[in-house]
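Missing here is one protein chain; the remaining ones are kept as they sit in the complex.
Chain nomenclature is as follows: A and B, assigned in order of appearance, with residue numbering initiated at 1 for each chain independently.
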Amino acid sequence: MSVAGHALDGHSGNHHPEIRHQFDDLTQQHETYTLGMWAFVVQEIMFFSGMIMAYFVFRYKFFEAFVDASNHLNIYMSTFNTVVLLGSSFTMALAVRAAQLGQKDRLVQFMVATLLLGGVFLGVKGYEYNDKYQNNLIPGYNFEWTTSSSFGTYSEGADHVPLSASSGAPINYADFETQVSVFYGFYFILTGFHALHMVVGAGIILVLMWLSWKDHFSPEYYVPIEMFGLYWHFVDIVWIFLFPLFYLIDRYHSLGGH
Amino acid sequence: MEHHVIPIKTYVIILVALLCLTAATVTVSFMPISPALHMMGAIIIAAVKTSLVVLYFMHVKYNDHVIWAYAGLGFLFVIFFFIILLGDYVALLNSLSPSTYAEPFDLF
Partner (left out) sequence: MTVQTNPIDQMPRIVEGATIPEKHYFNVEYGVLSWLLTKDHKRIAILYLISISIFFFVGGLFAALIRLELLTPRGDLVSSEVYNRAFTAHGAVMIFLFLIPSIPATFGNFLIPIMIGARDLAFPRLNLVSWYIYSLSATLFVTVVVLGGVDTGWTFYAPLSTSFANGYVVLTIIAAFFAGFSSIFTGINFIATIHKMRAPGMTWFRLPLYVWGHYAASLIMIIGTPVVAIALVLVVIERVFRVGIFDPALGGDPVLFEHLFWFYSHPAVYVMILPGMGVVSEIITCFSRKRIFGYKFIAFSSMAIALLGFLVWGHHMYVSGQSIYAGMLFSLITYVVAIPSAIKVFNWTATLYKGRIYMQTPMLYVMAFMGLFVIGGITGVLLASLAADVHLHDTYFVVSHFHYVMVGSATTAYMAALHFWWPKITGRMYSEMWGRISAIMIFVGFNLTFFPQFVVGYLGMPRRYHDYSFAPEWQIWNVMSTMGSSVLAIGFLLPLFYLTYSLFYGKVAGPNPWGAKGLEWEETTSPPSQFNFEKTPIVTQEAYDYKTPARDVSYQTASQKTINTPAVEAGNI
(Lines give C-alpha, C1' and ligand atoms only; values in the text may rest on other atoms or scores of the structure.)
Protein backbone atom coordinates (compact mmCIF):
# COMPACT_ATOMS: atom_id res chain seq x y z
CA MET A 1 0.00 0.00 0.00
CA SER A 2 1.40 3.28 -1.03
CA VAL A 3 0.15 5.25 1.95
CA ALA A 4 2.97 3.77 3.95
CA GLY A 5 5.34 5.44 1.53
CA HIS A 6 4.27 8.96 2.51
CA ALA A 7 6.78 10.85 4.51
CA LEU A 8 5.41 13.21 7.10
CA ASP A 9 6.97 16.13 5.37
CA GLY A 10 6.60 15.72 1.66
CA HIS A 11 9.68 17.66 0.76
CA SER A 12 12.20 15.99 2.99
CA GLY A 13 14.02 12.72 2.44
CA ASN A 14 14.66 11.28 -0.99
CA HIS A 15 15.67 14.14 -3.25
CA HIS A 16 16.00 12.43 -6.59
CA PRO A 17 15.76 15.07 -9.32
CA GLU A 18 13.10 13.11 -11.17
CA ILE A 19 10.58 13.18 -8.32
CA ARG A 20 7.68 15.40 -9.26
CA HIS A 21 6.51 17.78 -6.57
CA GLN A 22 3.27 15.93 -5.89
CA PHE A 23 5.01 12.71 -4.90
CA ASP A 24 6.85 11.85 -1.72
CA ASP A 25 9.32 9.34 -3.09
CA LEU A 26 10.27 7.34 -6.15
CA THR A 27 8.33 4.25 -5.07
CA GLN A 28 5.08 6.16 -4.84
CA GLN A 29 5.79 7.90 -8.13
CA HIS A 30 6.57 4.60 -9.84
CA GLU A 31 3.44 2.89 -8.52
CA THR A 32 1.25 5.83 -9.48
CA TYR A 33 2.58 5.98 -13.02
CA THR A 34 2.16 2.23 -13.42
CA LEU A 35 -1.47 2.41 -12.29
CA GLY A 36 -2.16 5.43 -14.48
CA MET A 37 -0.69 3.62 -17.47
CA TRP A 38 -2.83 0.59 -16.77
CA ALA A 39 -5.91 2.77 -16.60
CA PHE A 40 -4.87 4.09 -19.99
CA VAL A 41 -4.45 0.54 -21.28
CA VAL A 42 -7.98 -0.28 -20.04
CA GLN A 43 -9.15 2.70 -22.07
CA GLU A 44 -7.29 1.39 -25.13
CA ILE A 45 -8.76 -2.09 -24.69
CA MET A 46 -12.27 -0.64 -24.72
CA PHE A 47 -11.38 1.52 -27.72
CA PHE A 48 -10.46 -1.51 -29.81
CA SER A 49 -13.23 -3.64 -28.31
CA GLY A 50 -15.91 -1.42 -29.86
CA MET A 51 -14.56 -2.13 -33.34
CA ILE A 52 -14.01 -5.82 -32.60
CA MET A 53 -17.60 -6.18 -31.36
CA ALA A 54 -18.85 -4.63 -34.59
CA TYR A 55 -16.63 -7.05 -36.46
CA PHE A 56 -18.17 -10.02 -34.64
CA VAL A 57 -21.69 -8.86 -35.45
CA PHE A 58 -20.92 -8.78 -39.16
CA ARG A 59 -18.96 -12.00 -38.98
CA TYR A 60 -22.12 -13.65 -37.73
CA LYS A 61 -24.39 -11.91 -40.23
CA PHE A 62 -22.21 -12.32 -43.31
CA PHE A 63 -20.35 -15.47 -42.39
CA GLU A 64 -19.87 -16.91 -45.89
CA ALA A 65 -18.58 -13.62 -47.23
CA PHE A 66 -16.19 -13.30 -44.32
CA VAL A 67 -14.81 -16.80 -44.91
CA ASP A 68 -14.39 -16.11 -48.58
CA ALA A 69 -12.68 -12.77 -47.99
CA SER A 70 -10.47 -14.07 -45.19
CA ASN A 71 -9.21 -16.91 -47.33
CA HIS A 72 -7.99 -14.38 -49.85
CA LEU A 73 -5.78 -12.59 -47.36
CA ASN A 74 -2.12 -13.47 -47.37
CA ILE A 75 -1.54 -15.97 -44.58
CA TYR A 76 2.24 -16.19 -45.08
CA MET A 77 2.84 -12.50 -44.64
CA SER A 78 0.49 -12.21 -41.71
CA THR A 79 2.05 -15.15 -39.89
CA PHE A 80 5.48 -13.70 -40.55
CA ASN A 81 4.24 -10.37 -39.21
CA THR A 82 2.87 -12.04 -36.08
CA VAL A 83 6.26 -13.58 -35.40
CA VAL A 84 7.95 -10.23 -36.01
CA LEU A 85 5.65 -8.39 -33.64
CA LEU A 86 6.00 -11.03 -30.90
CA GLY A 87 9.74 -10.66 -31.38
CA SER A 88 9.56 -6.90 -30.96
CA SER A 89 7.53 -7.35 -27.79
CA PHE A 90 10.25 -9.70 -26.56
CA THR A 91 13.04 -7.22 -27.29
CA MET A 92 11.03 -4.46 -25.59
CA ALA A 93 10.68 -6.62 -22.48
CA LEU A 94 14.45 -7.12 -22.53
CA ALA A 95 14.93 -3.37 -22.96
CA VAL A 96 12.92 -2.74 -19.79
CA ARG A 97 15.03 -5.37 -18.04
CA ALA A 98 18.22 -3.64 -19.18
CA ALA A 99 16.82 -0.36 -17.84
CA GLN A 100 16.09 -2.01 -14.50
CA LEU A 101 19.70 -3.16 -14.32
CA GLY A 102 21.09 0.15 -15.56
CA GLN A 103 22.73 -1.40 -18.64
CA LYS A 104 22.63 1.64 -20.90
CA ASP A 105 24.17 0.10 -24.01
CA ARG A 106 21.92 -2.93 -23.98
CA LEU A 107 18.90 -0.72 -23.31
CA VAL A 108 19.59 1.29 -26.45
CA GLN A 109 20.39 -1.83 -28.47
CA PHE A 110 17.18 -3.56 -27.51
CA MET A 111 15.16 -0.45 -28.29
CA VAL A 112 16.81 -0.24 -31.72
CA ALA A 113 15.88 -3.89 -32.26
CA THR A 114 12.29 -3.16 -31.19
CA LEU A 115 12.10 -0.24 -33.57
CA LEU A 116 13.53 -2.26 -36.45
CA LEU A 117 11.10 -5.13 -35.91
CA GLY A 118 8.23 -2.66 -35.69
CA GLY A 119 9.46 -1.11 -38.93
CA VAL A 120 9.53 -4.53 -40.63
CA PHE A 121 5.96 -5.12 -39.46
CA LEU A 122 4.79 -1.79 -40.87
CA GLY A 123 6.66 -2.44 -44.12
CA VAL A 124 4.98 -5.79 -44.64
CA LYS A 125 1.65 -4.20 -43.72
CA GLY A 126 2.22 -1.47 -46.28
CA TYR A 127 3.00 -4.09 -48.89
CA GLU A 128 -0.26 -5.85 -48.07
CA TYR A 129 -2.21 -2.60 -48.30
CA ASN A 130 -0.63 -1.87 -51.66
CA ASP A 131 -1.58 -5.36 -52.79
CA LYS A 132 -5.22 -4.68 -51.88
CA TYR A 133 -5.03 -1.39 -53.73
CA GLN A 134 -3.69 -3.09 -56.86
CA ASN A 135 -6.50 -5.64 -56.70
CA ASN A 136 -9.26 -3.06 -56.26
CA LEU A 137 -10.13 -4.09 -52.74
CA ILE A 138 -10.50 -0.68 -51.09
CA PRO A 139 -14.12 -0.32 -49.95
CA GLY A 140 -15.67 3.01 -50.81
CA TYR A 141 -12.81 3.85 -53.20
CA ASN A 142 -12.56 1.07 -55.74
CA PHE A 143 -14.02 -2.24 -54.77
CA GLU A 144 -14.60 -5.21 -57.01
CA TRP A 145 -15.02 -8.76 -55.85
CA THR A 146 -14.60 -10.99 -58.83
CA THR A 147 -13.63 -14.13 -57.03
CA SER A 148 -16.83 -14.74 -55.08
CA SER A 149 -18.19 -18.24 -54.59
CA SER A 150 -14.81 -19.72 -55.31
CA PHE A 151 -15.39 -22.40 -52.70
CA GLY A 152 -18.29 -24.02 -54.38
CA THR A 153 -20.98 -24.21 -51.82
CA TYR A 154 -21.70 -20.51 -51.50
CA SER A 155 -23.12 -18.70 -54.46
CA GLU A 156 -24.31 -15.24 -55.12
CA GLY A 157 -27.98 -15.01 -55.84
CA ALA A 158 -31.49 -15.11 -54.53
CA ASP A 159 -31.01 -18.15 -52.29
CA HIS A 160 -28.37 -16.25 -50.47
CA VAL A 161 -30.65 -13.48 -49.32
CA PRO A 162 -32.35 -14.44 -46.05
CA LEU A 163 -36.10 -13.99 -46.11
CA SER A 164 -38.24 -12.92 -43.20
CA ALA A 165 -40.09 -15.86 -41.70
CA SER A 166 -43.29 -13.83 -41.31
CA SER A 167 -43.51 -11.72 -44.45
CA GLY A 168 -41.15 -13.46 -46.82
CA ALA A 169 -39.50 -10.15 -47.62
CA PRO A 170 -35.74 -10.03 -47.91
CA ILE A 171 -34.12 -8.93 -44.66
CA ASN A 172 -30.65 -8.45 -45.84
CA TYR A 173 -30.34 -6.21 -48.82
CA ALA A 174 -26.61 -6.53 -49.06
CA ASP A 175 -25.36 -8.69 -51.88
CA PHE A 176 -22.31 -10.85 -51.60
CA GLU A 177 -19.93 -8.24 -52.94
CA THR A 178 -21.21 -5.68 -50.42
CA GLN A 179 -20.81 -8.20 -47.63
CA VAL A 180 -17.21 -8.80 -48.63
CA SER A 181 -16.65 -5.05 -48.76
CA VAL A 182 -17.80 -4.86 -45.13
CA PHE A 183 -15.10 -7.39 -44.26
CA TYR A 184 -12.48 -5.34 -46.03
CA GLY A 185 -13.82 -2.20 -44.41
CA PHE A 186 -13.22 -3.67 -40.97
CA TYR A 187 -9.90 -5.08 -42.10
CA PHE A 188 -8.65 -1.63 -43.02
CA ILE A 189 -10.17 0.12 -40.01
CA LEU A 190 -8.84 -2.27 -37.39
CA THR A 191 -5.42 -2.95 -38.89
CA GLY A 192 -5.24 0.75 -39.71
CA PHE A 193 -5.83 1.80 -36.11
CA HIS A 194 -3.34 -0.85 -35.02
CA ALA A 195 -0.74 0.47 -37.45
CA LEU A 196 -1.46 4.01 -36.27
CA HIS A 197 -0.71 2.95 -32.71
CA MET A 198 2.54 1.42 -33.93
CA VAL A 199 3.56 4.59 -35.75
CA VAL A 200 2.89 6.62 -32.60
CA GLY A 201 4.89 4.04 -30.63
CA ALA A 202 7.79 4.31 -33.08
CA GLY A 203 7.84 8.07 -32.55
CA ILE A 204 7.92 7.69 -28.78
CA ILE A 205 10.65 5.06 -28.88
CA LEU A 206 12.88 7.40 -30.90
CA VAL A 207 12.58 10.02 -28.17
CA LEU A 208 13.23 7.43 -25.47
CA MET A 209 16.31 6.16 -27.31
CA TRP A 210 17.72 9.64 -27.43
CA LEU A 211 16.98 10.21 -23.73
CA SER A 212 18.59 6.87 -22.81
CA TRP A 213 21.64 7.76 -24.84
CA LYS A 214 21.85 11.02 -22.86
CA ASP A 215 21.90 9.06 -19.57
CA HIS A 216 18.49 10.28 -18.60
CA PHE A 217 17.54 7.00 -16.96
CA SER A 218 18.94 5.04 -14.06
CA PRO A 219 17.98 1.89 -12.14
CA GLU A 220 16.12 4.22 -9.75
CA TYR A 221 14.26 6.09 -12.47
CA TYR A 222 13.20 4.41 -15.68
CA VAL A 223 9.45 5.03 -15.52
CA PRO A 224 9.07 6.26 -19.15
CA ILE A 225 10.79 3.14 -20.49
CA GLU A 226 8.52 0.87 -18.49
CA MET A 227 5.38 2.82 -19.42
CA PHE A 228 6.31 2.64 -23.07
CA GLY A 229 6.89 -1.10 -22.64
CA LEU A 230 3.33 -1.48 -21.37
CA TYR A 231 2.04 0.44 -24.39
CA TRP A 232 4.07 -1.61 -26.85
CA HIS A 233 2.95 -4.91 -25.33
CA PHE A 234 -0.63 -3.72 -25.53
CA VAL A 235 -0.22 -3.03 -29.24
CA ASP A 236 1.15 -6.56 -29.52
CA ILE A 237 -1.94 -7.93 -27.75
CA VAL A 238 -4.23 -6.17 -30.22
CA TRP A 239 -2.43 -7.92 -33.05
CA ILE A 240 -2.67 -11.25 -31.22
CA PHE A 241 -6.45 -10.89 -31.58
CA LEU A 242 -6.55 -9.29 -35.03
CA PHE A 243 -4.43 -12.02 -36.61
CA PRO A 244 -6.86 -14.95 -36.11
CA LEU A 245 -9.94 -12.74 -36.49
CA PHE A 246 -9.02 -11.51 -39.96
CA TYR A 247 -6.61 -13.97 -41.47
CA LEU A 248 -7.71 -17.29 -40.03
CA ILE A 249 -11.48 -17.57 -40.50
CA ASP A 250 -12.10 -21.21 -41.38
CA ARG A 251 -8.99 -21.54 -43.48
CA TYR A 252 -9.81 -25.17 -44.28
CA HIS A 253 -12.01 -23.89 -47.12
CA SER A 254 -8.88 -22.93 -48.98
CA LEU A 255 -7.77 -26.56 -48.78
CA GLY A 256 -10.76 -27.35 -50.97
CA GLY A 257 -12.90 -29.21 -48.47
CA HIS A 258 -16.17 -28.34 -46.85
CA MET B 1 13.12 0.55 -4.31
CA GLU B 2 12.45 -3.05 -5.14
CA HIS B 3 11.87 -3.93 -8.76
CA HIS B 4 11.49 -7.52 -9.71
CA VAL B 5 14.02 -8.32 -12.41
CA ILE B 6 12.84 -11.32 -14.40
CA PRO B 7 15.61 -13.61 -15.70
CA ILE B 8 16.19 -13.63 -19.46
CA LYS B 9 15.46 -17.34 -19.48
CA THR B 10 11.85 -16.67 -18.47
CA TYR B 11 11.41 -14.15 -21.26
CA VAL B 12 12.79 -16.65 -23.77
CA ILE B 13 10.44 -19.37 -22.54
CA ILE B 14 7.48 -17.00 -22.90
CA LEU B 15 8.53 -16.02 -26.41
CA VAL B 16 8.83 -19.67 -27.43
CA ALA B 17 5.41 -20.37 -25.92
CA LEU B 18 3.91 -17.45 -27.83
CA LEU B 19 5.40 -18.69 -31.09
CA CYS B 20 4.09 -22.22 -30.43
CA LEU B 21 0.62 -20.82 -29.76
CA THR B 22 0.80 -18.84 -33.00
CA ALA B 23 1.53 -22.08 -34.81
CA ALA B 24 -1.36 -23.70 -32.94
CA THR B 25 -3.87 -21.04 -33.93
CA VAL B 26 -2.85 -21.34 -37.59
CA THR B 27 -3.17 -25.11 -37.38
CA VAL B 28 -6.61 -24.93 -35.77
CA SER B 29 -7.89 -22.72 -38.58
CA PHE B 30 -7.10 -25.45 -41.08
CA MET B 31 -8.97 -28.15 -39.16
CA PRO B 32 -12.40 -29.18 -40.46
CA ILE B 33 -14.52 -28.23 -37.44
CA SER B 34 -17.63 -26.11 -37.05
CA PRO B 35 -17.41 -22.31 -37.46
CA ALA B 36 -18.31 -21.74 -33.83
CA LEU B 37 -15.51 -24.03 -32.68
CA HIS B 38 -13.14 -22.18 -34.99
CA MET B 39 -14.04 -18.93 -33.37
CA MET B 40 -13.81 -20.38 -29.88
CA GLY B 41 -10.44 -21.91 -30.66
CA ALA B 42 -9.07 -18.68 -32.06
CA ILE B 43 -10.32 -16.63 -29.10
CA ILE B 44 -9.12 -19.08 -26.45
CA ILE B 45 -5.63 -19.32 -27.94
CA ALA B 46 -5.48 -15.53 -28.27
CA ALA B 47 -6.60 -15.21 -24.64
CA VAL B 48 -3.85 -17.55 -23.48
CA LYS B 49 -1.27 -15.60 -25.46
CA THR B 50 -2.61 -12.36 -24.01
CA SER B 51 -2.34 -13.67 -20.47
CA LEU B 52 1.28 -14.66 -21.06
CA VAL B 53 2.11 -11.20 -22.39
CA VAL B 54 0.21 -9.48 -19.59
CA LEU B 55 1.63 -11.58 -16.78
CA TYR B 56 5.29 -11.72 -17.83
CA PHE B 57 6.09 -9.05 -20.43
CA MET B 58 3.92 -6.52 -18.64
CA HIS B 59 5.07 -7.67 -15.19
CA VAL B 60 1.57 -8.00 -13.77
CA LYS B 61 2.52 -11.27 -12.08
CA TYR B 62 4.92 -9.33 -9.87
CA ASN B 63 2.66 -6.36 -9.20
CA ASP B 64 0.21 -5.57 -6.43
CA HIS B 65 -3.46 -6.47 -6.45
CA VAL B 66 -4.58 -3.08 -7.78
CA ILE B 67 -2.67 -3.65 -11.01
CA TRP B 68 -4.10 -7.18 -11.22
CA ALA B 69 -7.59 -5.70 -10.92
CA TYR B 70 -6.98 -3.08 -13.60
CA ALA B 71 -5.35 -5.60 -15.93
CA GLY B 72 -8.51 -7.70 -15.69
CA LEU B 73 -10.99 -4.84 -15.74
CA GLY B 74 -10.94 -4.03 -19.45
CA PHE B 75 -11.13 -7.66 -20.50
CA LEU B 76 -13.98 -8.27 -18.06
CA PHE B 77 -16.10 -5.55 -19.61
CA VAL B 78 -15.24 -6.72 -23.11
CA ILE B 79 -16.59 -10.15 -22.13
CA PHE B 80 -19.83 -8.60 -20.77
CA PHE B 81 -20.16 -6.56 -23.92
CA PHE B 82 -19.46 -9.55 -26.15
CA ILE B 83 -21.96 -11.89 -24.47
CA ILE B 84 -24.84 -9.40 -24.42
CA LEU B 85 -24.28 -7.93 -27.89
CA LEU B 86 -23.64 -11.18 -29.72
CA GLY B 87 -26.33 -12.98 -27.76
CA ASP B 88 -28.75 -10.30 -28.89
CA TYR B 89 -27.78 -10.59 -32.55
CA VAL B 90 -27.83 -14.39 -32.58
CA ALA B 91 -31.29 -14.46 -30.98
CA LEU B 92 -32.62 -11.66 -33.18
CA LEU B 93 -31.39 -12.93 -36.54
CA ASN B 94 -32.42 -16.44 -35.70
CA SER B 95 -35.92 -15.33 -34.80
CA LEU B 96 -36.17 -13.34 -38.05
CA SER B 97 -34.76 -15.97 -40.35
CA PRO B 98 -34.28 -19.40 -38.79
CA SER B 99 -33.28 -20.97 -42.10
CA THR B 100 -30.25 -18.74 -42.57
CA TYR B 101 -29.06 -18.19 -39.02
CA ALA B 102 -28.52 -21.09 -36.65
CA GLU B 103 -30.29 -21.54 -33.34
CA PRO B 104 -28.31 -19.96 -30.51
CA PHE B 105 -27.40 -23.34 -29.04
CA ASP B 106 -26.94 -25.14 -32.34
CA LEU B 107 -23.94 -23.15 -33.41
CA PHE B 108 -21.61 -25.95 -32.50
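In this text, contacts are C-beta pairs under 8 Å (C-beta built on N, C-alpha and C of every residue); 3 or more make two chains touch, one makes a residue touch a chain.
What you see is a predicted model, and the numbers here were worked out from it, not measured in a lab.
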Quiz prompt | Full-complex contact with the absent chain, from A:118, A:139 or A:224 | solution = A:139
Practice problem: Just the residue numbers, please: which parts of chain A touch the chain that's not shown? | Solution: 2-4, 6-10, 20-24, 28, 31-33, 35-36, 39-40, 42-44, 46-51, 53-54, 57-58, 61-62, 139-141, 173-174, 178-179, 181-182, 185-186, 188-189
Exercise. Considering the whole complex rather than only what is displayed, give the residues of chain B touching the chain that is not shown.
Key: 66, 73-74, 77, 80-81, 84-85, 87-89, 91-92, 95
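The working rule: only the chains that are shown with their structure count from here on.
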Practice problem: Give, as an integer number of Å, the spacing between the C-alpha centres of chain B and chain A. | Solution: 14
Self-check item: Residues of chain A that touch chain B when the two form their complex
Solution: 26-27, 30-31, 34-35, 38-39, 41-46, 49, 52-53, 56-57, 59-61, 63, 67, 75, 79, 82-83, 86-87, 89-90, 92-94, 96-97, 100-101, 162-165, 171, 219-220, 226, 229-230, 233-234, 236-237, 240-241, 243-245, 248-252, 255, 257
Practice problem: Would you mind writing out the residues of chain B in touch with chain A in their complex? | Solution: 1, 3, 5-6, 8, 11-12, 14-15, 18-19, 22, 25-26, 28-32, 35, 38-39, 42-43, 45-46, 49-50, 53-54, 56-59, 63-64, 66-67, 70-71, 73-75, 77-78, 81-82, 85-86, 89-90, 93, 95-101
